[in-house]
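One structure coming up, written as structure tokens, with questions to follow.
Shown here: the complex without one of its protein chains, the others still in place.
Then we have chain A:
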Amino acid sequence: MTTRMRRFGLYALLALVGVTMVGPLYWLFTSSLKQSGDIYTFPPVWWPGDLRWGNYAEAWRAAPFGQFYLNSLITTGSGALLEVANAVLTAYAFVFLRFPAKRVLFAALLGALMVPGHVTLLANYLTVADLGWINTYQGIVIPGAASAFGAFLLRQHMLTIPIEIIEAARADGAGHLRILFRVVLPLSRPMLITVAIVSLVSKWNDFIWPLIVTNTETMRTLPVGLLMLKDADGYVNWGSVMAATVFVVLPVLAVFFVAQRQIVAGLTQGAVKG
């Protein structure tokens, strides 16, 4: 009896946790489909009586969301590509190539992890301005194209590749580039995907840097574009504002449900096995 009650209690708790975490997202999605009559009523309407897809069209027109989408795709894609390339090359060099003072360089690489983004904001803005990159794609992308954590994760992974495999490839006359692309990268695939997805997600969500470094509507990325729906007296048309929010959230949610394992692995790396 008591164990049964205990189990019931646990399930109730589990449901409560699930509802609390998903509730706001449910509210976001359903509100994005509500008529304004359903939005401005109390008590709240849990399911829109009449789905209003027009909110999406309205949001799309309220600001140049097509342009925002394009900007986000370009900066996220190229930024993640560069970051992963840097991670791969750096990791390979540190594991498979000789160089004096490797330890010092490695420490310098990890040291970059200790510099928080907000501290570099002002100085990086000035550097980018000096380069003439304000309001450009390279201005958004390049400062975030370095990889310290990704390079570290990949290095840790590459260290586990048996040396015999590399030596066999070398005996067959393979050069370093060949070994990198034909042997090391295929063997590092799970970690490579992890690094890539985490990079994509964080760049897609990046807010403060694109906010600072762009100054015209046509260069805004999606998260920054959301701010443009704000009137002088706050946000007005909640239906279309929620629809616009869905534009931003949906791709990441989709990636998350497909690649959950990879994302969790990337974000929690180093936590438990220390």
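Note that a contact is a pair of C-beta atoms (placed from the backbone, for glycine too) under 8 Å apart; a residue touches a chain by one contact, two chains touch by 3 or more; residues count from 1.
FYI, contacts and distances are computed from a predicted model.
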"Ion-translocating oxidoreductase complex subunit C", "Sn-glycerol 3-phosphate transport system permease protein", "Xanthine dehydrogenase family protein molybdopterin-binding subunit" or "MaoC like domain protein" - which is the UniProt name of the missing chain: "Sn-glycerol 3-phosphate transport system permease protein"
Residue of A:Ala93, A:Ile134, A:Ala174 or A:Leu187 touching the missing chain in the full complex: A:Ala93
Hidden partner chain, residues of chain A it touches: 7, 10-11, 13-14, 17-18, 20-25, 27-28, 31, 39-44, 86-87, 89-90, 92-100, 105, 108-109, 111-127, 142-148, 151, 159, 163, 166-167, 176, 201, 204-205, 207-208, 211-212, 222-224, 226-227, 230, 235, 238, 241-242, 245, 248-249, 252-253, 256-257, 260, 263-264, 267-268, 270-274
